[in-house]
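Every protein chain of the complex appears in place save one, which is left out.
Chain IDs A and B follow the sequence of writing; residue 1 opens each chain.
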Amino acid sequence: MGELRLMKGNEALAEAAIRAGVDGYFGYPITPQSEVIEYLTAEKPYERTGMVVLQAESEVASINMLYGAGATGKKAMTSSSSPGISLMQEGISYIAGAEIPVVLVNVVRGGPGLGDIQPSQSDYFQTTKGGGHGDYRLIALAPSSVQEMSDFVPLAFELAFKYRNPAIIVSDGAIGQMMEKVELFEQMPRMTDEEIRAKYKWATNGKLEDGTRRIITSLDLDPYKLEEHNLKLQKKYKEIEENEVRYEKIMCDDAEYIIVAYGLSARISQKAIQLLREKGIKAGLLRPITLWPFPTKQIKELVDSGIKGFLSVEMSAGQMVEDVKLAVNGKVKVEHFGRLGGVVHSPEEVVEALEQKIIGG
Amino acid sequence: MAEINIQDIIKPENLVYKKTRLMTDKTLSYCPGCGHGTAHRLIMEVIEEMGKEHDTIGVAPVGCSVLAYEFMNIDMQEAAHGRAPALATGIKRLWPDKVVFTYQGDGDLAAIGTGETIHACNRGENIVIVFINNGIYGMTGGQMAPTTLVGMKTSTTPYGRDVAQMGNPLKITELVAQLPGTYYVTRQAVHTPAAVRKAKRAIRKAFENQVNKKPGLSFVEVVSNCNSGWKMTPVDANNWMEENMFPFYNLGDIKVDGKLIEK
Partner (left out) sequence: MTEEIIIAGFGGQGVLSMGKILAYSGIMQNQEVSWMPAYGPEMRGGTANVTAIISDERISSPILQVFDTAIILNQQSMDKFESAVKPGGILLYDPNGISHHPSRKDINIYKVEGAKLAAEMGNTKIFNMVVLGAYLKIRPIVKLENVMKGLKKSLPERYHKLLPLNEDAINMGMKNVITVQEV
């Protein structure tokens, strides 16, 4: 068993970055995720593993430092919260276009605009439908506990490098700020420069000994070549959709109604299904762990198994519910419930929503 | 009469100049008379001469030189408009023993990327910035740049740059020279053989500073013409540059070994 600690989600994520053998972190302070860079600077990861931590002058600079660093084959990450992630979108699009494996973290807060600093899930569209320009996808992991804030860091890097695609950890202010017991994984070694040069031949870290030179770009002025590049990306996205869907099912086996919820909403909904079952209502929870790729197939299977209705519970005006509806394809009732602007719904409100919108409706 | 081919004329003993192999064979996309090609070549010659071919990563963002990676035969990254110093920071921080440079135009470095430029200079990133200043946005068709001279006509200042409306041309090179993070700041040109020789020495000095881990960033501005943007012949453009650009953008070293040059 690994070391047990009581940590905030943001701190666990930062510690996990050091332990995962990350080479560089570039970030800019913004509530509610500033503990990430505060923890990293206090921990002196340069002494522990040689990891570089740099406070950039803006989120725009952070994401572009990440682009430069990631394009050399090193493990680079950044974290921010909603408005900062909006600022990064141009860079994210470049990174996706140039197929650079980096890890981003969004500790989501209420919006739009400056919004507030309370937990929210209103960046689902931005995350899964491409906040930046062009046809691209981010592999999106949604932790619902402090433990997963830690565990998803090495997982995000694994997936990012496996597919040469940016991955994003989509958390929220509550998961970032709350403390829970976390079992830390053992320190993983950082790759040496020689290992990186040998393993990632695409990376720009100085021409290879045989004279091969590498170019990292997202530009191709020839539309036919750019179409070809896009088709290659789409093929990769399809492969990810086929292989990397992650989800958790809780009490779905005998369920008549399913709540679909991720992150903090999944935790609240888990309590809600306990309360519903105490009332004799057979409810289950499907928790997407990957927001993209989305567990479309699993929802279809639940529809086929005779589920009577789905409630998508999100701290937003109803974003993920569109993907649930696409999966259900009109066969049974799908509704959304969620509080907005940083208000967190209570388990009791979720119970009431399921009773009124799905069972009674 | 026997055919004579080029190999018969150019014998090794007659050779006085050879293109560096760190320039690709691809035909430059720049307008005839433009300074970009010369500036590219000087950088590549310096890297070859310093034996850093396998240890250099270049970053060229959006602008006429967005395709620099097609001509510079080394590992290259193409950045978003204005962000090259941030990419270079990311690379250099994780590969401190590699040679990292950016190649940026005036709109890129002194307008959209001002923040990244100032902060990379202020942090004293151990990189080289090569800054091509032709006082205009070349690639997008000749619009006003932050360095456009007062009264100069561009497609967005068709009656000449009006200070009351558009402010003064930005001497960003003098500005970054004031920052403690810059170690070497110079302004050069590449329009005559003499200027080319001087510019090469400056570029060499900048890269040597980096390789020798001198504390701070080395910044080389190259004042260049944009004959098509200025709507002049290449010769007229060079004359105009000497008469109008140089009096405002004075050539020469501004800061050497971390010390400002007294003028």
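Everything below uses one rule, namely that a contact is a pair of C-beta atoms (placed from the backbone, for glycine too) under 8 Å apart; a residue touches a chain by one contact, two chains touch by 3 or more.
Just so you know, these numbers come straight off a predicted model, no measurement behind them.
Enquirer: Please identify which of the visible chains the hidden chain touches across the whole complex.
Expert: A
Enquirer: Which of A:K162, A:K236 or A:K271 sits in contact with the chain that's absent?
Expert: Touching the chain that is not displayed is residue A:K271.
Enquirer: Based on the whole complex, identify which of A:E38, A:E90, A:E180 or A:E241 touches the chain you can't see.
Expert: A:E180
Enquirer: Among the options A:P32, A:G84 or A:G338, which residue touches the chain absent from this view?
Expert: Only one of A:P32, A:G84 or A:G338 touches the chain omitted from view, namely A:P32.
Enquirer: Spell out, residue by residue, where the missing chain touches chain A.
Expert: Answer for chain A: residues 4, 6, 31-32, 116-118, 173-174, 177-181, 264, 267-268, 270-272, 274, 344, 346-348 touch the chain left out.
Just so we're on the same page, only the chains that are shown with their structure count from here on.
Enquirer: In whole angstrom, what separates the CA-based centres of chain A and chain B?
Expert: Chain A and chain B have C-alpha centres separated by 40 Å.
Enquirer: Quick one: in the complex, what on chain A touches chain B?
Expert: Interface residues on chain A, with respect to chain B: 23-24, 26, 52, 54, 56-58, 60-62, 64-72, 74, 76, 90-91, 94, 98, 193, 204-209, 213-219.
Enquirer: Sort out for me which residues of chain B touch chain A in the complex.
Expert: Touch residues, chain B against chain A: 53-57, 59, 66-67, 69, 73-80, 83, 86-91, 93-95, 98, 115-116, 119.
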